[in-house]
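Complex shown without one protein chain; remaining protein chains in place.
The letters A, B and C name the chains in turn, as written, and every chain counts its residues from 1.
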Amino acid sequence: MKKIIINRIVMLIPTVITIAFLAFSIMYFSPGNPAEILMHYRNPEGGTDPAALAHYEEMLGLDDPFLTQFQNWFTGIVSGDFGESFKTGNPVAEEFFYRIGYTLMLSLTGLFFSLIIGITLGFISAEFKDSWLDNLLRLTQSIKMSIPSFWLALFFIYIFSTQLRWFSAFGYNSPKDLILPGLVLGLSNSSRMVRLVRTCILEEKGSGYVYTARVKGLSENQIFFRHILKNITLPIITLTGVSLVSMIGGSLIIENIFGLPGIGTYLVSAIMAKDYPVSMGFLFAYGVIIVFINLFIDILYQFVDPRVRDCANAEI
Amino acid sequence: MRKFKLKTKKQHQQLIWLWWGLLALLLVLIIFAPVIFPESNTIDYARQLQKPSLQHWFGTDEFGRDLLSRVFNGMRTSLLYSLIIEAIALGIGLMVGLVSGYMGGRIDGFFSYIMNVFQAFPTTVAAIALIAVLGTSDLTLIVVLSVMGWVAYARIVRSETLIFKERDFVLGARASGANSVYILGKHICPNVLLPVLPLATLMIGHGIMAIASLSFLGFGVQPPNAEIGLMLKDSAMFINRAPWLLVGPGLVLAMVVALINALGDAIRDKLDPQQQMVEL
Amino acid sequence: MKKGIRALALLVIVAVLVTGFTGCTGAKADDKASAVEQTLVVGGAKDFKNGSEPKTLIFDSLMDSLEDMSSGPRLVTEWQNNGDFTEFTLKLKEGVTFSNGEKFTAEVAKFNIEYWPVYRDCGYIKKIKNVDIVDDKTLKVNFTESYGNFIDELSKIWVTLPTAVDAKGNITDWIGTGPYVLQDYQADMSATLIRNETYWRTDKMPGITKIDYKVITDENSRVMAVKSGDVDVIGLTEHYTVLPFADVPDLQANKDLNVSVCEDYGTITTYSLNWAKGVCSDPNVRKAIALGIDRDMLTSTVLYGIPVPTSRYVLASYKFSQKDEVLKYDLTKAKAALEVSGYKDSDGDGIVEKDGQKLSLKMVVSDSQVNRSVGVFLQDALKKIGIAVDLQVLDATTTKTTLKAGDFDMSTSHPWTGTVVSYLYWRGNSSAYDDYGIGYGVNEEMNTLTEAVSVTGDDKVREAEFDKIWKIQNDSIAGVPLYFSQRIFVSQKNIEGLKFCPNTSEVDLSDVVIK
Partner (left out) sequence: MKTESVLKISNLNTYFQTPDGNVLAVCDVDIEIKKGEIVGLIGETGCGKSVLGESVLKVLPENAVSTGSILFQNEELMDLQQKRMREIRGRKIAVIPQNPSEALNPLIKNKKQIFEAIDHNQKQLGSDKKKQAIGLLKKMHFKEPGQVLDSYPHRLSGGMKQRVLAAMGLCGNPSLLIADEPTKGLDAIVRSQVIETLMLFKENTGTAMMLITHDLNFAVKVCDRIAVMYAGELIEMGSCSEIYNKPIHPYLMGLFMAQPENGLVPIEGTSPSLINLPQGCRFHERCEKASEKCRHFHPQMKKLTLTHEVRCWNP
């Protein structure tokens, strides 16, 4: 098992390098002279002194060829040095690790809500298949899927913050402040989960082993909790991975609306402020996080499904 | 034993026609918005931030402009851009998918790898970064979303190509000495397009949402043009004073996207009747 | 029904999970409620360390700013000059210590005078020769040329320990001599300050023992926070207007809140006109724009009647301000000005043209709610005198790069500040493109006048020179003043003694009491 995991991680190295390359190129080809921008941040009213500019250019190594610059940056990353923010002068890695916690917490809260909503509603929908309740739930899901998350966020802010005053609308002071954004994130990602749980339960109910269990004399409860629940975990895990990835992406806009100090808010402001080291580092980090979530889901899958586990073992 | 009555097929059909009627109506309103709602940019400070009324169904914004008119004119921009984006993305995806699936081997490996890398970046994040590079404008918005959108098409086209590649008519054509370009264009492409149709329909809705999200963050459509995301950004500024401004744009956006998605689902069901058999 | 039971079981599990989750987060939230007596909760727009205002709670400036923008004593208690403003003698306050126990000495003062001017746009850095330590409480500052504005500029120097800064103008250790001590700081989120019990200005010893500074970057959320009582005051720690004007009438009607609009100090929102190139290089076009905007209409509509319409560059109450308003709204004069330059609407589309070219402006606006609204208003207003406007709303950084490249005809800009002399050195006499458009240094005469102002320390002479400067500005119109944008703070009714300071960046809480 260990071997497989190590093997998989090794196979990711080229992907990670490509991600780094893309992140670097995007910022490299960005208009504007980084040295000028850095100089502007270091000395806001300093004007444009060519000597100072040359100094900054040399400091950033802007005269080096593209590949050398990339190599320098990438070797820095490998040794944990992401450079320093133009704007604040703080190490990018430090900024990142300070903020990633909030993004992960938000994403996990969202995931939590999405799972709860998805499994409960999906179950109800499947259990009362074709009833008015099922039809209502299905209609709600398809409408919910079409509502942009930022609109839902504004709507919730109006209801729960402005009118009911249950939650604060902005900023992070206590974990309670994650509930509203988490709920928005979870809701806007839960539609797929509800649909999946519904179809899976219905599909499993018609499957051979459920028939076997039924003719064996097991009760519907036993069938559901012992057999069906276990089998729908597989697709749920897959979708959880996909959801987590889309939530980390989607948290960017939610963080901005709710003013959470996550990596999304910071990346947007860094991109707007042309803070290149931060933008590059964070872009790269986004890519790597997502690649590793996918890897993690793959590995998790092997733990749950004996068939895949056997196949994987056979490969080695 | 029976707890509920099944809808008869006729009732079901009537409901479906109702949906399509609604979609058609909305599309007509959107497409002919400049004719139906010519007053979308008329400023009248006498009617600032009015509540919804018979004259102004969604209320008026801070310049006294009728929000309903602006919403439909805005949706027109979104829909147009989304169509362009999906057309470009479909074009790229089709080419890459066909070549990748048909050629196989190293070319396939290379493209699959590229697709994996592309999928490692969340769309919004990557789009924002690219827009930062290219500069904020409507054109970059279209380019960037197209560039981010082709992967989904390429994947499905590739897998379909792999299936059709082994079909008799393709093998026959190959045996009779037709060249690859001819086989791809004449035999595989038309067959592959059909399964892509539902996805393309769904992606139009996705495109509209993506444009709205980016505009909301300030990276999308630029202010002189009306757009839903932008309108909501403005409305959000008045959430304390005029919360009703949020309702109209969101409602129309959700309705249009939901109906487009329903259309996609319907197309999928038509093309893949087996999916329906499961329900039986 | 079995089915019902199963559904119920699942719901119970879910409910337990949900309550467990909210329960534990809720418990944490309650901890914060235990309040210390006389704690002021401040809602700020920026990270505590990033704003220029919050730091004034921790540090002291060398000089104080008085209401008419002249200077009073603070860490510098007495000052003299040698008559031609080339040598200044400063007496320093004795017995002042930093909150970590270190003493405020002549060395510390010298370091601050030499280190900070670059980062605080003080003009004296260009002419300073050396700073000599005479004794432990006396400094002598020598200049290469006369510099009359030195003392005023010392109010911008907020004194830090020499060891507490890095090489880039960042404060690394937030230890000052001021009324409060920074206890806890969370980037982009919050800061906690406790009273400096040994503050040297005993008359300014604040009553508030603890300040909770919460960062709320979104303006609507700030309004909501003060309405719901989450924070005690908003708008206090920023030198600009931090809440939507649209909300002000509503807040004023709220019985629990106190809305204070600062009519005495502040800045006038001014749009820059690109007088160096493009269509706006024609003075008549600039004049038409300045005269063609109905400022009363602007403030009463998109600005909800809060800001005061004006066509002057600085407030009348400020030292050296201009005597009268010249650029008042006049539609016929505006149209006439365009005709003088040969612009005429010959095809009847409402837009004037000359030599077949339609008169069209590129207006670059930095993205904010107010700027967008004003932009759309100006687009509409200028159309009425026959000028088409291509409105471009850009994010802050893109705006800066666009403006710096001179790629605009009209844009949001930086207003003349109350310390007009300093401003003259920075943008007032500049003819270059910068982050805020183009400077006001339209001609050679501005140069000589600026020189004349800086050489003298005599206010009467300066006033005369400034009259000439305002004459030039009113004639050449390098920028269009639109309205006085007041600072506004909103606080809970039970809080008394909050006030604005003449030094726009200073926050003075010395009189505040929570009832």
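Definition applied: contacts are C-beta pairs under 8 Å (C-beta built on N, C-alpha and C of every residue); 3 or more make two chains touch, one makes a residue touch a chain.
All figures in this text were calculated on a predicted structure; none of them were measured in a lab.
Enquirer: Which listed residue, A:100, A:218, A:242 or A:299, touches the chain dropped from view?
Expert: Looking across A:100, A:218, A:242 or A:299, the contact with the absent chain belongs to A:218.
Enquirer: Pick out which of A:90, A:174 or A:231 touches the chain that's been left out of the picture.
Expert: Of the candidates A:90, A:174 or A:231, A:231 is in touch with the missing chain.
Enquirer: Mind listing the chain A residues that contact the chain we can't see here?
Expert: On the chain A side, contact with the omitted chain comes from 129, 206-209, 211-219, 222, 226-227, 230-231, 234, 304-307, 310.
Keep this in mind: only the chains that are shown with their structure count from here on.
Enquirer: Looking only at C-beta pairs in contact, point me to the busier pair out of A-C and B-C.
Expert: Looking at contacts between chains, A-C has the larger number.
Enquirer: Would you kindly tell me how far, in whole Å, the mean C-alpha position of chain B lies from that of chain A?
Expert: The separation of the two C-alpha centroids amounts to 22 Å.
Enquirer: Per the centroid of Cα atoms for each chain, what is the distance between chain B and chain C, given in Å?
Expert: 44
Enquirer: Out of chain B, which residues touch more than one other chain, so two or more?
Expert: Answer for chain B, listing residues that touch two or more other chains: 135, 218, 236, 239-240.
Enquirer: Can you list the residues of chain C that touch 2 or more other chains?
Expert: 220, 224, 395, 398
Enquirer: Applying the document's contact rule, which stretches of chain A touch chain C when the two form their complex?
Expert: Residues of chain A touching chain C: 31-32, 42-46, 88-89, 98, 112, 116, 119-120, 123-124, 127-128, 161-162, 165, 168-176, 178-179, 219-221, 224, 257, 259, 261, 265-266, 272-274.
Enquirer: Taking the complex as given, what residues does chain B use to touch chain A?
Expert: Spelled out, the residues of chain B in touch with chain A are 3-4, 6, 113, 116-117, 119-126, 128-130, 132-133, 135, 205, 209, 212-213, 216-218, 229, 232, 235-236, 239-240, 243, 246, 249-250, 253-258, 261-262, 278.
Enquirer: Would you mind writing out the residues of chain C in touch with chain B in their complex?
Expert: Interface residues on the chain C side: 219-220, 223-224, 227, 244, 246-247, 250, 297, 301-302, 367, 369, 372-373, 375-377, 380, 390-395, 398.
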